[in-house]
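Missing here: one protein chain of the complex. Every other protein chain is in place.
Up next, chain A:
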């Protein structure tokens, strides 16, 4: 197990370095520099432009800039945003909980519907319910989520007026950030109204972001369950006279969950892509929206830091999934 851990961890380092390279150089290929972009249409005096470039170190050779960047990175310094002058790590830390809150709720929504739907579809194979679940999940998988979000806004916010259109919470509430997760913070502050408002703001974005994972989880659960239900030990369990529920819920589900766990882990990268679109549609103040705006402003430190941190999160989750995999499936623990 330790050996497996070490090999996996060793693989992470070159990928991480590679991401710093890609993030650093790709951003610099984008035409225009942050100073020009900030000056905008008015333009900027060439002498002042040059002075600012020197101040930010953009006049030095790119490789030197990269070396400086790596050195600071090794000390845990991600630099400051050029447009806000705030530390990148601090901005990331204040926005990241919003994205995580959205993402976690989206996955919970997907699991709450996807697991039971997949299990039932497998148990009642070829029934109308099975066909319905499979059809719906393929539809969900094919869903352009930016359109799905607009449709839900149209129905629930505009027609029915049940949910707000954008943002995280109504403006009249100010909740002191403790964890950064508004659902938790509003409960800590003991403000029921704020909690209700946060929930109302979260429902639609979480459904939109959770739609594709829901489809994937339902499909994956079904196929994994079908495979497991055909195994000999299930037949044995049935032959022993165990109730059908016990066979499905205890014997089959545990083994069927293995591929499902992997799939959920793989969804994290997909989730970030979805978060970019979802946050744009719902004006959700998270990482996706932050990065999109940073691209527009050519804010190099923000983009480098943001891409790097997201890459690190995705890699961390993938690593965690590999390890969980070993936990839920002892066979893998021993063979690797």
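The working rule: a residue touches a chain if its C-beta (ideal position, glycine included) is under 8 Å from a C-beta of that chain, and two chains touch if they have at least 3 such contacts; residues count from 1.
Definition applied: contacts and distances are computed from a predicted model.
Q: Absent chain per UniProt: "Gpi18-like mannosyltransferase", "ABC transporter ATP-binding protein", "Dipeptide transport system permease protein DppC" or "Fimbrial assembly protein"?
A: The record names the chain that does not appear here as "Dipeptide transport system permease protein DppC".
Q: Quick one: say which of A:133, A:169, A:182 or A:314 touches the chain that got left out.
A: Once the missing chain is taken into account, the touching residue is A:314.
Q: Decide which residue listed in A:26, A:93 or A:320 touches the omitted chain of the complex.
A: Looking across A:26, A:93 or A:320, the contact with the absent chain belongs to A:26.
Q: Can you list where chain A touches the absent chain?
A: Those residues of chain A that touch the unshown chain are 14-15, 18-19, 22, 26-27, 29-31, 135, 138-139, 141-144, 146-148, 150-151, 153-154, 158, 223, 226, 269-270, 272-273, 276-277, 280, 291-292, 295, 303, 307, 310-311, 314-315, 318.
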